[in-house]
Each structure stands twice: as C-alpha cells, then as structure tokens.
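My questions all concern the structure below.
== subunit A ==
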Amino acid sequence: MALGLFTACGSDGGSEGDASSAEDFDFSCPERTDGDPAPDEAANESQPFVFGAPGDPSSIDPVLASDGETFRVTRQLYETLIDTECTDNVPGLAESWDQNDEGTEWTFHLREGVNFHDGTALDGAAVCANFDRWANFKGGFQSPNFSYYYSAVFGGFAENDPEMGVEYEPIYAGCEADGLTATISLTKYTSSFPGAFSLSSFSIISPASLEAIADVELPSADSPLPEYSQTAGTLAGTGPYTLTEWDHSEQQVTLTRNDDYWGETAKVKTLIFRTISDETARRQALTAGDIHGYDLAAPADVQPLLDDGYQVPIRGVFNLLYLAYTQGHEPLEDHAVREALSYAVDRQRLVDSVLPPGGLIATQFQPPSLEGWSEDVVTYEYDPEKAQELLAEAGQEDLTLEFCYPTDVTRPYMPAPKDIFDIVAENLKEVGVTVEARPITWVEYIPATRSGECPLYFLGWTGDFADPYNFLGTWFAAPSTEWGFDNQEVFDAIAEANTEPDQDTRVDLWKTANELIMEELPGLPLTSSPPSIAFAPNVYPPDVSPLTQENFAQVYFTADA
Partner candidate 1 sequence: MLRYTVKRLLQLAVALLGLSLLLFAWFKALPGGPENRLLPENATDQQREALRAALGLDEPVWVQYGEFLGRIVRLDFGSSLSSGRPIATELADRLPATIELSLAAMVIAVGIGIPLGYLAARRRGTWIDFGSVSGSLVGVCIPVFFLAAMLKVVFAQELGWLPTAFRLSAGASYTEVTGLRVLDGIITGEFDIAADAFLHLVLPAMALSSIPLAVIVRITRASVLDVVGEDYVRTADAKGLKPGTIRGRHVMRNAMLPIVTVIGLLLGSLFSGAVLTESVFAFGGIGSFVYQATTERDYPALMGFILIIAVSYVVLNLIVDLSYGFLDPRVRVRK
Partner candidate 2 sequence: MALLEVEDLRVAFGAATAVDGVSFAVDEGKVVGLVGESGCGKSVTSLAIMGLLPKGKGRKARAAKSRNGKVPAQAEATGPEGTGPEGAAGDGAVPPGHGGAVAATPQGIAVGRRSNRGGADVSGRAAFDGVDLLTLPPAAMRRRRGADLAMVFQDPLSSLNPVVPVGRQITEVLERHRGLKGDKAVKEAANLLDRVGIPDPLRRLKEYPHQLSGGMRQRVLIAIAVACAPRLLIADEPTTALDVTIQAQILELLKDLVDSEGTALLMITHDLGVVAGICDEVNVLYSGRVVESAPVRDLFARPTHPYTVGLLGSIPRLDLGTHEPLTPIRGSIADVIRWKDGCAFAPRCDRVAPACVEGEPALVGAPHAHRCVMAEEIA
C-alpha cells in the first residue's frame, strides 16, 4: 500500500493488524527516505511558501494560547528550553539539563550566542524573566481561557485571583539565573516534567520586549486579548522566522526569515499561513497551486493526493481515540458486558478503511511512543461470536444502549466521527445490541460525556508532551462521572507512577497501571491515528512530528519536479 515518499519503520502495524499481538513492540516515528533534493534557490528567495491552516491562530503570545493553530505559528517565532524530536525530549535553547533526585530542581544549560530578534542575547536571566512573568500573572491573564497550560502544569500563580477560579497551590517555587544557566525549582515533582518545558506556551521571549508590555492588563476573562498579541512587532523570540504581518481580514500570517538565526537559517525567505477551515477547500487549494501544503488532510483525500504526486508524510501517532463504557449505566456495570462490547468492535476495519495511513489499533489508553506502554495488556481482539456468547451469559441478548458522538468537529484523533460511529454502531448491531444514536454538538458533547449521561461515547486526546500522565492521568486519576468506575487500585497505581522521579521504576509503574486499566476495561481504546499533512510535489517537507510541531525552517522548494 502506497505511503508516498515515506515508509514507516518499526511497526506501523495498523494494516497488518499485528500491533496488538506484537511481542517485541518497538515504536518509533516513521523515518524519511526521500533524501534531500536540490533546492530551487531562486524560488526560495522570491516565492512565499503558503501553508493552509485549518484555523486562525489566536495569540502571538504563546502563553495565552492553548491551541495547535497558534503553536504552529509561534513554533517558528520562538523556541522552548527543550525541543522534541518524534516524541522524545531533545535539546532546545538548553543544550542540556539536569534534575535533582526529587525532581524538584531543574537546571538548564543554555546555548551560547543565541540572540533574540531584538538583538539582546539569551541568558539565564532571560529565561527566569519569562517564568517569573507567568508566575506573577494577574487578573484575566490567569484565566484558563488564556494561560491554560500554565495553570495546568504549574497548578497556580503567585497570587491566585479567585475571580479566575484557579485555586491550586503553585508548584513553581522560583528561578535562579547564573550566566548561561537557569535553575527552576518546584515545590513538588510531577511527571509533567521535563516534558512540559517543551510546550510552546512556555516559549522564551526577549525580556526587553516583555518590558514594553509589562503594564498591559486583562481586567477579566472575557476582555479582549491585548493588542500586542494580535499584531507583529512587539514580542521578540529566537526562532528561525520573525513575524512581519498578521492580516486578520485576509486570515493570513506572514513570517520572514531570521537571517542571523543561531542554528541553520531557514531555506524559504517568506512563510505564509492562511486559514482554510473547510478540508475539501484545503485540498483543492493545494491541487490548484494556491497553497503549497496543508494540515489535517481528510483520510479520503490522501490516496488521490499521493496518486497525483503530492506528498503526504506520515506522522508518528501521539493520540488516542477511545470508546467509553460509562458505568453507572446498569448493563455496563457488568464486566462481561464491557468485554462483550469490546470483542464486538472491529478496530481493524477502522484502521484499514477510514483512518489515515499510519493509523493503528490502540491496545491501551496511551500511544505506544510513550514510556510505560505494555505488551502484556489484555487485548480484546475482534471476535463477534465470543461477544455474543458473553452477552448471552450475562443475560443481555437484547441490550439497548444510547451511543453519543460529536457532530460539528473533527479532531486529530477522530478524523470523521460519524463514519467511525456508523462502523462501530454496525458492529454492535451485528452482535445483537440495539444502538440509539445520539449526535451532539461539541459544546454540549463535553458536558454530556463528563456528566456521564452517555452510556457509550467517543472521545480522545492528543498528547501535549511525552508523559503518560498526560493521557492516563487525565482520565483515571480519580473517580469521575465520565467513567463512573471506582477502582482504587488503578487510581493508586497512576498516582504512584506520576510522582516517581526515577525513570526506570516509573516505566514499570506505568506498565502496571496500563495493565490494570485494561483489566478494569472502563472503555475500549480504539485507535491511534496520525493527522495527515500534505505538501506539493515541488516542496521538501519538514520532518513531520507526532505532536504536530513541524519546524518550517526545514521546508524549501525543490529544483526538479
């Protein structure tokens, strides 16, 4: 089966269906095999590289944003202490870092000779300036509406504003700068670290430029984002590109190459992100040559694109789609029923026919690229007969269940909710379960699923950074109406793993947790599928990232083709 210029190494077991049973599963992102074709220098200088984004960025100040569309842009402008390659943490602005045993002190050794766009040099003080700024956010700045990731990772702020409802104790204890080192101390360790330091939200911005906006205030959570976060020219980062214009009415962001970038300078002089919300429209724009690449290609478009010589590099998977069995709904309290349903679902068909290339069956509630992924979990392989037997034993031959799915969204882990629903629903019908479809718009879907009113529903998550807790913790850290199960064993296992600073021990703890969870079977992990990103034939695409954090500095127009 054609996968364009890219072949997945390791096991992109999806279509072979061995992922679930593989004894020695070793995940790694697909390797690119397209070499490096000769660049078309003239084009790179004269022609802007236009990328079709599914949505508008929200803020040029990344700490005020929590959406991928924003980070796609800010990634090119600013950099973080730790960078990611595939899903692994690699040196970013910090050449190296070390932690104390408790994991409460993180010391970063910064690169030399890194300058911000405004000419000032990067040093420990600059890093601390950023962290201190966030920690001391006031008023609306504290609202999860804006600084979501900060409160999510660091719990709270120096002075929590009750208005904004952030009540946790801050775990950020301060920052020590010493020349080119910065030491960040925490009151307690969580497994979010060090991964969290790679979050785009925590990009390092020139203190000088921060000075200019020091006295900007956000009175409330619904006050407009500050002007500086909507226009070019205020914030200075260290990235390979600088922001030249953000044209809101054309929904177009224009970036220009930063020629004295500390690393390898970008190939293309002008980089433009334009918003096309409709996926079909994005494809057509690409094939018509109006844009040179776009993200979130519809699975159905991938093959036609490949056939016409377009490039669809396959990202590693870093997300999870699951089918939840909300306990508290009587029949689902019965473990046998949950098992039966799990055996009834033909996950292979999802992977084979509706998910984009590179998708694979999920055997547990975290993607295989993360530490703690276990080969020894119970995998419930498609077996309708067994499902029927189990239902019979449970005395649930004529089981009727309401099944919720979202209507007005596609998520990276869920390219076409309705298709997936239709297939799974059909599967359940085949084993004699009567399914009552309940489509819900996204704004109501989340509350509906949270409150546990949906016996069956889809949901999922795309990881922010390499940390199992970012998946498991989100769901199974404590009893919740959205799952409705109460298995202290599981909760403890996760808590233990989350607070274990030593990696090897932690990995085993995570494995146990995963196995426990699949025993309990609160829901069925369905698939992990990489969102497809597409590029024109005459383009050298960037290394694609499971976290959808492509570095567009690598992109260039190729001479031939």
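Definition applied: contacts are C-beta pairs under 8 Å (C-beta built on N, C-alpha and C of every residue); 3 or more make two chains touch, one makes a residue touch a chain; residues count from 1.
The candidate set was assembled so that all candidates are chains of the complex that A comes from, given by their letters.
Everything quoted here is computed from the prediction, not taken from an experiment.
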Self-check item: Candidate from this complex that touches subunit A, chosen among 1 or 2
Solution: 1
Quiz prompt | subunit A to candidate 1 touching residues, read off their complex | solution = 48, 50, 56, 58-59, 64, 66, 140, 143-146, 148, 151-152, 163-167, 220-225, 230, 248-252, 254, 270, 272, 274-278, 280-281, 284-285, 287-291, 408, 411, 441-447, 450, 459-461, 470, 474-475
